[in-house]
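A single protein chain has been removed from this complex, and every other one stays in its place.
Coming up: subunit A.
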Amino acid sequence: MARLISPRMPHGLMREEAGDSVRHHDGGTAAMRHADDPMATPPGDGVSSLPCLSIRGLGKHFGAFTALKAIDLDVRRGEFICFLGPSGCGKTTLLRAIAGLDRQDEGTIAMSGRDVSDAPPATRDFGIVFQSYALFPNLTVADNVAYGLVNRRRPRAEIKARVAELLALVGLPDQGHKFPVQLSGGQQQRVALARALATSPGLLLLDEPLSALDAKVRVRLREEIRSLQRRLGVTTIMVTHDQEEALAMADRIVVMNQGVIEQVGTPADIYRHPATAFVADFVGTTSFLDATVTGPGRVVSGALELACADDRGLAPGTPVLLGLRPEEIRLRGVGAGDVNAVAVRVEGLDFLGSFCRARLQPEIAAAGTLRADLSANLMRDLAVAEGQTIMVVLPPESLRVFAARG
């Protein structure tokens, strides 16, 4: 089941007010816009209020394997959406279905209100960037960027100006004469981005665009893509398996697993209020305890009784999974009478640079182990060492209750 979490949309509203005039507000794009350019036709009143992309009941099978199941999703104009999930979760399949590259078996896709479920890719309004860049190796950088423009029979000077402008936009001015093989991976990916943006598509699709790059280049390019996307206001969908990338870039994240959408929400939403144990585990780190509901706001894991703020109204006796982020465990100023104060033994300490990750075993047998992140100065102040027994608080408001593992 897909959940459509109602969005708070911090910047979205602003962009929606600005409407399409913000899209491609760089000067040269406007120069390219002619009365006979279908891309330039400002959408009518009806169009702008429609979601840029609307997916209903999408499904796809590869033989007995279900790649996508009952996907529902709306993408608003100007949004930056990330499809996040482990490999094989169906995120790339969904992106390719949106592009029309691999047709879905069931369900519909509408772009700006137009049903494109059965339309070939060439009639859908999108630009795409692949992990492999897919730059044409025998064409220069400029010819690559101009590839989609030449086909529209624009005057040569105009194409040249547009290419120069796009290359400047992605930070590669004066590199137009080179061949792709002469550029670094990060530069090639910028060229691929420029090529995808050249025709001013209504939707930009990015298929793991940063996965093939070095860690440092990846972070820099990630920021650049994000700021470029904000400047142009182009609706963007990016597929990634890297949760950090998704949290840093997306307006909304679509977390997928085994062909279904687990949760849709803003990065903060996804991190703070994960809807399922999968989301809690995949985005960030969570320690889990098997537990049973004993009463309103009360759960028990093994012999360890705990209070939790949100029991999801589950009846006593329901088996559940308790989740707790490692940074939420409190060690300072713990009094014996505090709610959920628990004596734990430090089983192990992994040094991770700026902090240590501790494995904590409750003295009262619980069904699971806890992990806690201890900052360097906390370690110093409390002199935490392996084998020690300490008191910690598991704050009730931070304990998340999930459906028990099937």
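Basically, a residue touches a chain if its C-beta (ideal position, glycine included) is under 8 Å from a C-beta of that chain, and two chains touch if they have at least 3 such contacts; residues count from 1.
FYI, contacts and distances are computed from a predicted model.
Participant: Missing chain, UniProt name, options "Glycine cleavage system H protein", "Sodium:solute symporter family protein", "2-aminoethylphosphonate ABC transporter permease subunit" or "Xanthine dehydrogenase YagR molybdenum-binding subunit": which is it?
Facilitator: "2-aminoethylphosphonate ABC transporter permease subunit"
Participant: Given that one chain is not shown, which residue among A:Val181, A:Ala215 or A:Ala336 touches it?
Facilitator: From the options A:Val181, A:Ala215 or A:Ala336, the contact with the absent chain belongs to A:Val181.
Participant: Touching the left-out chain: which of A:Arg56, A:Arg114 or A:Arg359?
Facilitator: Checking each option in A:Arg56, A:Arg114 or A:Arg359, the one touching the absent chain turns out to be A:Arg114.
Participant: Check each of A:Leu50, A:Ala70 or A:Leu101 against the chain that is not shown and name the one that touches it.
Facilitator: Final answer for the missing-chain contact: A:Leu101.
Participant: Please output the residues of subunit A touching the missing chain, sorted low to high.
Facilitator: 35-38, 41, 99-101, 114, 119-128, 130, 132, 134, 136-139, 147-148, 151-153, 179-182, 195-196, 198-199, 201, 205
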